[in-house]
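Quick one: structure below, then a few questions.
Omission of a single protein chain aside, the complex is shown with its protein chains in their original locations.
Order of writing sets the chain letters: A, B and C. Residues in each chain are counted from 1.
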Amino acid sequence: MVIVMHSDASEDHLRTVVERVESLGLAAHVSRGTERTVIRVIGDERFVDHQTFEALDGVERVVPILHRFRLASRDLHPQDRVIELPGGILLGSKDVVMMAGPCAVESREQLQEAAGAVHAAGVKVLRAGAFKPRSSPYSFQGLGQKGLLMLREVADELGMSVITEVLTPEDVPEVAEHAEMLQIGTRNMANFRLLRAVGKATKPVLVKRGWGATLDELLLAAEYVLAEGNEQVAVCERGIRTFETSTRFTVDINAIPALKQISSLPVVVDPSHGTGRADLVAPVARAGVAAGADGLLVEVHPNPPEALSDGAQALTPMGFAKLMEEVRRVAGAVGRGVS
Amino acid sequence: MVIVMHSDASEDHLRTVVERVESLGLAAHVSRGTERTVIRVIGDERFVDHQTFEALDGVERVVPILHRFRLASRDLHPQDRVIELPGGILLGSKDVVMMAGPCAVESREQLQEAAGAVHAAGVKVLRAGAFKPRSSPYSFQGLGQKGLLMLREVADELGMSVITEVLTPEDVPEVAEHAEMLQIGTRNMANFRLLRAVGKATKPVLVKRGWGATLDELLLAAEYVLAEGNEQVAVCERGIRTFETSTRFTVDINAIPALKQISSLPVVVDPSHGTGRADLVAPVARAGVAAGADGLLVEVHPNPPEALSDGAQALTPMGFAKLMEEVRRVAGAVGRGVS
Amino acid sequence: MVIVMHSDASEDHLRTVVERVESLGLAAHVSRGTERTVIRVIGDERFVDHQTFEALDGVERVVPILHRFRLASRDLHPQDRVIELPGGILLGSKDVVMMAGPCAVESREQLQEAAGAVHAAGVKVLRAGAFKPRSSPYSFQGLGQKGLLMLREVADELGMSVITEVLTPEDVPEVAEHAEMLQIGTRNMANFRLLRAVGKATKPVLVKRGWGATLDELLLAAEYVLAEGNEQVAVCERGIRTFETSTRFTVDINAIPALKQISSLPVVVDPSHGTGRADLVAPVARAGVAAGADGLLVEVHPNPPEALSDGAQALTPMGFAKLMEEVRRVAGAVGRGVS
Partner (left out) sequence: MVIVMHSDASEDHLRTVVERVESLGLAAHVSRGTERTVIRVIGDERFVDHQTFEALDGVERVVPILHRFRLASRDLHPQDRVIELPGGILLGSKDVVMMAGPCAVESREQLQEAAGAVHAAGVKVLRAGAFKPRSSPYSFQGLGQKGLLMLREVADELGMSVITEVLTPEDVPEVAEHAEMLQIGTRNMANFRLLRAVGKATKPVLVKRGWGATLDELLLAAEYVLAEGNEQVAVCERGIRTFETSTRFTVDINAIPALKQISSLPVVVDPSHGTGRADLVAPVARAGVAAGADGLLVEVHPNPPEALSDGAQALTPMGFAKLMEEVRRVAGAVGRGVS
């Protein structure tokens, strides 16, 4: 942490800041310059609130030096973290892991058709929502527990793993019983009670980036899970909110290599939510793989216009089969396989 | 809802769209233009997913005509909604309602000092957090239940009402027992389970805007509460996330009159979180009142550098007393009082 | 400037950075911490490109300590800068200065009517565009030179000053001949050739913030003008681009006190462009004054639906008269007058 003093700060102001630093068990290096005096704080700043200094008289601003996450960082954990799913699927390793399926479980038929299609295209991880967070109370909210059981059964019929969203701490045990991987949705990235709850589960967790969250905040959300002892965490870029309105969200492609540089967690991309438009899913999926993503989360529906949610971004089974071919070629070009 | 067809859409495409509209019990007005055919859908579009049309072949895009909220709208409820708190405090009426206190309950002494100061300045509603959502798992997370009881006792000593945040559905009954008003924080604006839970409580609710949420999404969050039967809902502008980094967030001042135009819910402004800087709180508080806010939420700490959270944005008791004077004058200039 | 070394940077990396700092005539204070070594660079960093260090091996990042503007800063120029216009109008002093008129000069009649209305309401500075930058080549582009002369004549008839936009360096002499104040529009804030050209003019300049520009960039744009020797510069907050779509732009109300803290330049607010909606202009104008703005720029048209540009945000003469009353009351509440 570096504390910058105001140009007109007095020696008394400076002394008070140094004393405050020292009272917290940290050391202070004072550097006087031509226009500003700067204090470098020595010690683990992750456990010190920088606002405690900003509120002192004479302080202009405080600049953090370290990221606030530790367990999620590459500093502390240099080698890539790998998550193992049944069937030898390794997320964060050489192969790009495909996770696909409908936005929501709507019926056994719809789910079987969608799951059958993605399975036929080579996918081993089935995604679908039983508990759906929806902006409007008047929208379809998912089949709930019934959907969860259906999801389990259909996945079992095909020998697939399940990734599905969990919405609230009290649902964690049940969802963890029926799914191989728990998903924290974009709206819940900063639901810290929920993060702690999945941190106590024994299943891997995928934390989706809040659409208004920075990369540091995303990794701090992952840190909540890691800090509870669950080391099987991956993060997902799913589009952020910007001023551009021709797509629902803007996929932050820079985030993929940027995350991998500061963190050893696997990084997944969701081109379906990240664009909101079926016609853009394939090119953005290819881009994600080319940029280094470890996995893709893609929505597929047997009949998109009949979808009860997010039909505009769902691929048809045929569209998805084509995407798989394209993703395989791009993965090959960056020295990876697809599983 | 208006459906715009592609320039190269066929008559078959058009027919399919019209049939789909009619199969949902709605009517379709087809308007053929020089370059695009447009279908106006007649009926209550709030209950129809526009993506169901976007996914059809030949459709270029779908434009909603109505806001998706109903109970929160001024259309359905033209007169201003007013929330009554003990002591004759009316939020959403002539007086601007002040809610002030520390970011977090830290100790009985700290709370008594802060509460005493804001009470002396004329404030009747005490704000403070017992359950604190924090970006880092290593930050102070609040005193929890113990803090909640302390908050109740200190407020009772001074005859004040309490507004405090609730983080998860299971905590709602307890918080509702000890507080006059429940706060949904910015990170939980889209935690729909929590919104439903406070919708079942009998206490008024303040929904803070998610820092990445549009006004429509904020009002849909309020709609979740209203739809459960709780009519005592207010919304709060607390700063949105933009590219500007000299302040922590950007207060969307336009939102105040814009919300009041489309909704009859009371609108509160939080200049403390909205700026993140104590030196900007007073000017932005004045601006909020000048723009038509019905209430202000302000952080005050007896000794900001000692604060366990958000010290940089907390006013001292003296700074707050000055702000109250200024707010009174501006409120007077727009024909309002302060309570 | 503070240079943060990577956790795995070597002594050689460090030595190279220090040598580079010293080769630029600056001094380096090295501070070794528990996890990172940090180098504080002593000297005027405004003239050193921080990227020169970021590109060195072993450097994690470079944190600027000083703002890059000097002449525009309050550090160098602590007292408020005041711009004098004819008739004793002082921008940046006690009175809030009103500048109002139509978006564009459309005809002598339209201009006379609009100017007459704002003059009758007490305005001394007439705003109107002769050269109009428009997003579409098919929109009305202004009357050009003819409009400029008309503007001068109508202002002279009423004894008003003129503020109008200049689009390109070669037009500066002519516009400076006919206007009392030159406006740099939001799209040209980073047109540095144009900024230099108005820096050489002898007329005051209003630099509008680029809708995607930070406060630092806005003040650097002002610095271009100041650096050419023109000390009569004011800046204008006119709304930034955010994800919110219910208003055309989002007025950054925080910017007003934030600018005044780091700079001594007068700050103007444009609630017309900042909202894009006539019904929001008055509340946001009041907010701007309450937050400390030194001036307001407001669009008024005798008949908004007939306006050739920006009709949706223009006030009628009657709406503007009402706004003037409201602004006077709010200005009074913050200890200011209106002129």
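The criterion applied here is as follows: a residue touches a chain if its C-beta (ideal position, glycine included) is under 8 Å from a C-beta of that chain, and two chains touch if they have at least 3 such contacts.
Since we're looking at a predicted model, the values are computed, not measured.
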Chain not shown: contacting residue from A:P169, A:G212 or A:P266: A:G212
Of C:G43, C:P169 or C:G332, the residue in touch with the unshown chain: C:P169
Per the touch definition above, residue among A:A121, A:I253, A:L323 or A:V338 touching the missing chain: A:I253
Residue among A:I83, A:V284 or A:V338 touching the omitted chain: A:V284
Contact footprint on chain C, counting only the chain that is left out: 20, 46-47, 49, 51-56, 68-69, 133-141, 167-170, 187-188, 190-194, 210-213, 217, 220, 223-224, 227, 240-241, 278, 304-314
Missing-chain contacts mapped onto chain B: 2, 4, 7, 29, 31, 33-36, 38, 40, 42-44, 63, 65-66, 75, 241-243, 245
Contact set of chain A toward the excluded chain (per top definition): 212, 214-216, 240, 242-247, 250-258, 261, 274-275, 277, 279-280, 283-284, 286-292, 326, 329-330, 332-334
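Quick note on the criterion: only the chains that are shown with their structure count from here on.
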CA centroid of chain A to CA centroid of chain C, Å: 38
Mean-CA-position distance for chain B and chain A (Å): 26
Centroid spacing, where centroids are CA-atom means, of chain B and chain C in whole angstrom: 31
Multi-chain contact sites of chain A, meaning residues that touch two or more partners: 241
